[in-house]
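Only a single protein chain was left out; the remaining protein chains are all shown in position.
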Amino acid sequence: MTTLQASAQKQLRQMIESIERLEEEKKALADDIRDKYNEAKGLGFDVKTLRQIVRLRKKSQTERQEEESLLEVYMHALGMLDGPLSADAEAAVDHMIAAE
Amino acid sequence: MTTLQASAQKQLRQMIESIERLEEEKKALADDIRDKYNEAKGLGFDVKTLRQIVRLRKKSQTERQEEESLLEVYMHALGMLDGPLSADAEAAVDHMIAAE
Amino acid sequence: MTTLQASAQKQLRQMIESIERLEEEKKALADDIRDKYNEAKGLGFDVKTLRQIVRLRKKSQTERQEEESLLEVYMHALGMLDGPLSADAEAAVDHMIAAE
Partner (left out) sequence: MTTLQASAQKQLRQMIESIERLEEEKKALADDIRDKYNEAKGLGFDVKTLRQIVRLRKKSQTERQEEESLLEVYMHALGMLDGPLSADAEAAVDHMIAAE
């Protein structure tokens, strides 16, 4: 035997061609997404913030608030924030298991 | 004014929702591609090599051969290959502008 | 000529070996960074939040506050926040060039 059998050759070609079609559709969607962000930019919106919004909307409000509170606690501890901690962040500290 | 105007709010929401729909479709396609590779794996094909094939088929045969020849020249110079250079690789050396 | 000249061969080998040494040192540092995060995790810190802190500290406080305010404006417009906008976010709205 010096090459793949005809049936395996056919399977291989079908697999590759399916994948290529799917890759093309995926690329077209990636282009559409980029265009949509550009359209938003043209309307005066900030693209970086929009991307952040899209990421944040995948999380629940509770999840977002917990993350935000923990970030505030760390930032406060490092002197990156002016003023006192918010009530949410204070509650986060109370639940933390940090090193003593 | 303490918040975005109603029209801008509406635009923002439409933009974000469009992007989210496109992102979902893109994710579904990424899942389909992964499934297709898994199906190929189940048939006995090597996924890493299939991915390489998909990359290579985006290039012309000439482009592939030139890249392959150049790689062969470098590998030969570094002692990574047994035997002499192929005719294609020799031709590549003749065209190279390498430091003397 | 059937291969690279001796001088080019030598240069090629030196280049590749230099790059490999640098890549090794870079990989060792990546490992050190991962170890440091694991150590922090062992002390009770949240790794994801630590990574966010490292990113945020590369920015000035002004830059961080502007980004945070804009994010708050967009989140508020999308109904992702309870309560009114903060004073900073209101100021951000006043400076925005959003579509009408």
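We call the chains A, B and C, going by the order they appear; numbering starts again at 1 in every chain.
As a working rule, contacts are C-beta pairs under 8 Å (C-beta built on N, C-alpha and C of every residue); 3 or more make two chains touch, one makes a residue touch a chain.
The structure displayed is predicted, hence computed values, not measured ones.
S.K.: Report, in label order, the displayed chains that the undisplayed chain touches.
M.R.: Listed by label, the shown chains it touches are A, B, C.
S.K.: Extract the touching residues of subunit B with respect to the undisplayed chain.
M.R.: Where subunit B meets the chain not shown: residues 43-46, 48-50, 52-53, 56-57, 61, 64, 67, 70-71, 74-75, 78, 80, 96-99.
S.K.: Determine and list the subunit C residues touching the chain excluded from the picture.
M.R.: Answer for subunit C: residues 8, 11-12, 15-16, 18-20, 22-23, 25-26, 29-30, 32-33, 36-37, 39-40, 43-45, 50, 53-54, 57 touch the chain left out.
S.K.: By the contact definition given up top, give the residues of subunit A that touch the hidden chain.
M.R.: Against the missing chain, subunit A presents residues 1-5, 7-9, 11-13, 16, 73-74, 76-78, 84-85, 90, 93-94, 96, 98-100.
Throughout what follows, only the chains that are shown with their structure count from here on.
S.K.: Subunit B-subunit C contact: same residues or different, taking over half shared as same?
M.R.: Same-residue interface.
S.K.: With centres defined as the mean C-alpha position, give me the subunit A-subunit C separation in Å.
M.R.: Taking the average C-alpha coordinate of subunit A and of subunit C, the gap between them is 14 Å.
S.K.: Using mean C-alpha positions as chain centres, tell me how far subunit B is from subunit C in Å, no decimals.
M.R.: Roughly 24 Å separates the two chain centres.
S.K.: Going by the touch rule set out above, which residues of subunit B reach two or more other chains?
M.R.: 8, 11-12, 16
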